[in-house]
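Got a structure for you, written out below as structure tokens; questions coming shortly.
Shown here: the complex without one of its protein chains, the others still in place.
Labels run A, B and C following the written order; every chain starts at residue 1.
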Amino acid sequence: MKRFLLPLLVISLSFMPQKKTRVIFFGDSITQAAVNAGGYIVRIDSMCKKEGMGDKFEFIGAGISGNKVYDLYLRMEDDVLAKNPDVVIIYIGVNDVWHKASSGTGTDADKFERFYNAILKKLKERNIKVIMCTPAVIGEKTDFSNQQDGDMNAYSNIIRSIAQKNGLPLVDLRRAFLEYDSKNNPENKDRGILTTDRVHLNAMGNQLVADAMWSVIKGK
Amino acid sequence: MKRFLLPLLVISLSFMPQKKTRVIFFGDSITQAAVNAGGYIVRIDSMCKKEGMGDKFEFIGAGISGNKVYDLYLRMEDDVLAKNPDVVIIYIGVNDVWHKASSGTGTDADKFERFYNAILKKLKERNIKVIMCTPAVIGEKTDFSNQQDGDMNAYSNIIRSIAQKNGLPLVDLRRAFLEYDSKNNPENKDRGILTTDRVHLNAMGNQLVADAMWSVIKGK
Amino acid sequence: MKRFLLPLLVISLSFMPQKKTRVIFFGDSITQAAVNAGGYIVRIDSMCKKEGMGDKFEFIGAGISGNKVYDLYLRMEDDVLAKNPDVVIIYIGVNDVWHKASSGTGTDADKFERFYNAILKKLKERNIKVIMCTPAVIGEKTDFSNQQDGDMNAYSNIIRSIAQKNGLPLVDLRRAFLEYDSKNNPENKDRGILTTDRVHLNAMGNQLVADAMWSVIKGK
Partner (left out) sequence: MKRFLLPLLVISLSFMPQKKTRVIFFGDSITQAAVNAGGYIVRIDSMCKKEGMGDKFEFIGAGISGNKVYDLYLRMEDDVLAKNPDVVIIYIGVNDVWHKASSGTGTDADKFERFYNAILKKLKERNIKVIMCTPAVIGEKTDFSNQQDGDMNAYSNIIRSIAQKNGLPLVDLRRAFLEYDSKNNPENKDRGILTTDRVHLNAMGNQLVADAMWSVIKGK
């Protein structure tokens, strides 16, 4: 009898629906817009299917406009943990820097780090894989003369350092955007290359983010 | 045999150390300083003992300089819940308002409310009693010409509204300070009546806070 | 011969075109909008003509959006002195306060006072009469819970003090707006009573400003 068991098991497995890897994109308005047509999450989903991995991944957007790192921390129970993701991609930081100038309600660097680490701790406790991202740009000028360039570099350094300390994969969007702009923005414009308005992504920006993220996600 | 049990039990109870009501003061630098000599927590402890309730209450300071409402939320597990308090007095808001102007890192009103409610939810889940406070002053001028007066009133209104909605006792320090200053600051000075530096409490300020809090605490 | 001179002189004078009192309104976007239909300068002009003084006054708007006190100082040669006014009404201060929070580029109180005095000095040197105004409102809530209420009161106090020291007439718009709102804003709304957007004037606001200014102007 035992001889017959193995073939049967193999057959039954091949018909069982595979459990998909659930990926949550956790961020601000840039991520909120990414589930719309042309958005980077939609693009990742398309690439995934095109590469024949549509049955292996499931993508969920969890971006809310105006969010800073502490807003992610506050809503992570409801918007992330409750959904039992396998992977969470954290893409935050623009508002933490930007709101200092625009409304006086940015996030101090030391607290940015503290809340980021608190988010990681909770995800780790649940054995959820994490992919970290640096915030891309507030302004696309290539000579570091965008008002927030100093802070954008500083907060990106914080994120790089956290990723390294925790051995976590990093999608270094800031580096990628700076490199792309340095080659493709000869007129030193502040928008229009990868963003529509200095911050939010145009088609090319969404594709760049999708490419960078997907290459890391599919390794998970 | 049963007849003897009750008297024995009563006797043993009367010798058992009574479980003290543990009160945690949860706040910023004003509360951090309150455990020092002359501080409002020390004064409350003295009043408590003087009134013969030293065996009924236990007071713990949990103030950290620079804290805003979201900092309280972040550290409430370690600094409050882990200590199993019976009562938590929340005294926060000055930095949420002040840091807008001093470093561009204040807290938006809607997020102030959201984090405050999140703190209350966690305390309620643990059946911990809550006493709320409005932030007192940033500047003691009595004609509402201190730079942050508008926001201090606005954030105090938020706190009052939350207290009312949740049926929680409120120590309205802002109202108490405004009333005291209106009577005792005829020269319209910005400090020196209840504060040393427009924000942190002098002896009179500490006493006023202690009196206001103690009258509510001892009812718990 | 001399007896005939006086009657002739009187007759000739009565036919000579009277030199109009030239009044320049010097301010920010509120004043810039005041030359449009329904604006307070248009309303003053109408009242002036209605009261039969159309040949006695000439009104010129000199408001530019975003202006602070130092912007007035910078452009006063071209926009005020070059036009040889008899009277200048200075209505400034909203952006000096507001831009602290909205872009980090407000005006420190001590510098506000210094530039204001520098403007007055130049006008005095040219014997130009000055009417000063306090800035009205940033938000119409009546319980001093508009974010900038503290600073609006503080900068109004500075203006009141300058007016008093220099014996200059003051149109205290802030006081007038606060009084009007206290009676006509029972719901404690932040706009819609005298402003459209917390700052810029609706019809009622323009009329209130026009009334307050005109009663002082016609005494000049």
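As a convention for this text, a residue touches a chain if its C-beta (ideal position, glycine included) is under 8 Å from a C-beta of that chain, and two chains touch if they have at least 3 such contacts.
Since this is a predicted model, take the numbers as computed values, not measurements.
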Option touching the unshown chain, where A:42, A:64, A:101 or A:162 are the choices: A:101
Contact partner of the left-out chain, one of C:106, C:150 or C:205: C:106
Among A:36, A:65 or A:145, the residue in touch with the chain that has been omitted: A:145
Residue of B:29, B:103 or B:117 touching the missing chain in the full complex: B:103
Selected from C:114, C:129 or C:200 as touching the chain missing from the view: C:114
Residues from chain A at the interface with the omitted partner, ascending: 100-101, 104, 139, 143-154, 157
Missing-partner contacts on chain B, residue numbers: 100-104
Residues from chain C at the interface with the omitted partner, ascending: 70-71, 73-74, 99-101, 103-108, 111, 114-115, 118
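We take it that only the chains that are shown with their structure count from here on.
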Chain located farthest away, centre of chain B as origin (C-alpha): C
Gap in Å, rounded to a whole number, between the CA centres of chain C and chain B: 46
Computed distance of Cα centres, chain B from chain A, in Å: 39
Where chain A and chain C are represented by their mean Cα positions, the distance between them in whole Å: 52
Contacts with 2+ other chains: residues of chain A: 100-101, 103-104
